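Excluded from the complex is one protein chain; the other protein chains are retained at their positions.
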Amino acid sequence: MASTDEQIIAELGLRRERPWSIYDYPNLIRAASVLCFLSAWEIYGRRTDPLLLTYPTAVLSAALQLIGTGELPRQLMASLATLGVGFVLSVVLGVGLGLIMGRSRIAEAAFDPHMNALYATPQVALIPLLMMWLGLGFTIKAVIIFSFAFFPILINTASGVRNVGAAMVEVGRAYMASHRQILLKIIFPAALPFIMAGVRIAIGRAVVGMVVAELFTAITGLGAMLTLYGNLFETAKMFVVIIVFGLLGVALIRATQALENRMARWKETERATR
Amino acid sequence: MLEVRHLSKVFFEQNDPRKPGLVALYDVSFSVRKNEFVCLLGPSGCGKTTLIRIIAGLIAADKGEILVNGAPVREPGRDRCMVFQQFGLLPWRTALGNVEFGLEIEGVPREARQKVARRYLDLVGLNGFENYYPHQISGGMQQRVGIARALSKEPDILLMDEPFGAVDAQTREQLQEELLKIWAKTDTTVIFVTHSIDESVYLSDRVVVMQSRPGRIKEEVKVDLPRPRWEGDVKADPRFAQLRAEIRESLRT
Partner (left out) sequence: MALNALEETALRDLDLARARTFRLTDHLGLIRGSSVVAVILLWEFFGRDVNPLFLSYPSAIARATVQLLAAGEFQRQALGSLQVYAVGLSAALALGIFLGLLMGRYRLAEYLLDPYVYALDATPRVALIPLLLLWFGLGASARIAVVFLSGIFPVLMNTFSGVRTVSADLVEVGRVYGAREGKIFTKIIIPASLPFIMAGIRLAVGRALIGIITAEMFAAVTGLGALLIRYSSALATDKFFVPVIFLSLLGVILSRAVEALERKMAPWKKTERAL
């Protein structure tokens, strides 16, 4: 800043500092809020029936115990493995079919009614049927995760491709690009922000699918732990699992957001459907 | 009518409130007579928008005072009204609904305010567009709605913050002429912010030329062109060219 500005401020006798305001320290407010909540929970929780309600320190010791025995890391890895397989499958098929449906009006007309019907069906309702078909193993979980995550990717990819301006495609044609080149060098990058938005939504739904799948099959994974400790009335351990789910959700959504920002740097984040 | 006395305003950094970022206005004084048309002219960053926002009562000055009819200004009041650069129309209201807004806030009953609103829509030439939403009409028409809304409150002072900055050149000339006609019919005082020399000379009785770092008044130029200015070609008048050159020179040095 120019020194004249400094002189003017001095001459005007303006205060250098704004008076202290609580709003300059939002994290202080947040911390106070969380601290109050946790203490109230601790005090109230200790007085209540431990079968129903637990309290923060009990949750903490349950967490240490579950990590110490290796149970939590083992089940987490099992959950993540199914999540990975199901999710990758839905990205590959969702983007692939989405590109075709977005590009070809005939393919769109042929697939669209079925895709919409399947998307409208609450996927949880199909789980009992899938269990009859596929049993209780790894496959069914991956399939359930796939069915949760597939549609947002498909629909966003298709609408992203359809939204690529004719003008942009014409640029490609004016430079005599082949169909393949137009698809790879124009349509795909132009639709990428939409695709990534679909992926971001899909990851959240994939986690939900994972939890539901594990709750119902109840053999391995974090969801199975939830069912098990629910039946044993071990509330503290249930909370540990729920918190892990929360952290997992935050981590995965943050990661996709970061990926989204990286891959579509040239565009403001595209909001996605659903 | 309006008196601005030794007005100063400093903006502090957003993320470090201790650090002064910009001296937007430094010791600005001027006055406006009743029924006068005054333009505030200057490059971007000269504080002209800050000045008009302080007059409107939207932000507070750090030093100095503003008197309207002898009473100090601290907040928005019904003696002043503002026309915004980006029109400031409420997108969920029709043209009529937007013009009604000011009177609605004052608690005027529906029928009475609709009557007034229709009259002012008529005045700005938007008869028949009452039920259109802002996104359905052109930028020029949107700003007419903005002007009608401000006039509906019959303010003593009409504050206009680069009102024609967001419309195309042709529409802009048309709106300038219509503004002069409307102003001639009412006894409003107008303070008009612009960065176009031509616009300021064509419209005003007096141009207040401002400069930046820190924002302050450079000089005041009296515009002695005859009125009404929409008859004949004022812009071809040698006096117009003279004033324009004078102001340009003042802005340059």
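Chains here go by letter, A and B, matching the order in which they are written, and residues are numbered from 1 within each.
We take it that a contact is a pair of C-beta atoms (placed from the backbone, for glycine too) under 8 Å apart; a residue touches a chain by one contact, two chains touch by 3 or more.
All figures in this text were calculated on a predicted structure; none of them were measured in a lab.
K.L.:
In the whole complex, not just what's shown, which of B:Leu58, B:Ala112 or B:Ala241 touches the removed chain?
P.N.:
Only one of B:Leu58, B:Ala112 or B:Ala241 touches the chain omitted from view, namely B:Leu58.
K.L.:
Touching the missing chain, which residues of chain A?
P.N.:
These residues of chain A touch the chain that is not shown: 22-23, 26, 29-30, 33-34, 37, 52-53, 105-106, 108-114, 117, 120-129, 131-133, 204, 207-208, 211-212, 215-216, 223, 226-227, 230, 233, 235, 238-239, 241-243, 245-247, 249-250, 253, 271-274.
K.L.:
Footprint of the hidden chain on chain B, which residues?
P.N.:
56-58, 75-78, 81-82, 84, 86, 88, 90-93, 101-102, 104-106, 133-135, 153
Just so it is clear, only the chains that are shown with their structure count from here on.
K.L.:
Measure off the straight-line distance from the CA centroid of chain A to the CA centroid of chain B, and report it in whole Å.
P.N.:
49
K.L.:
For chain B, which residues are in contact with chain A within the complex?
P.N.:
These residues of chain B touch chain A: 8, 10, 12, 17-18, 20-23, 26, 62-63, 213-214.
K.L.:
Contact residues on chain A for chain B in the complex?
P.N.:
It comes out as residues 1-2, 4-6, 8-9, 12, 14, 16-18, 24.
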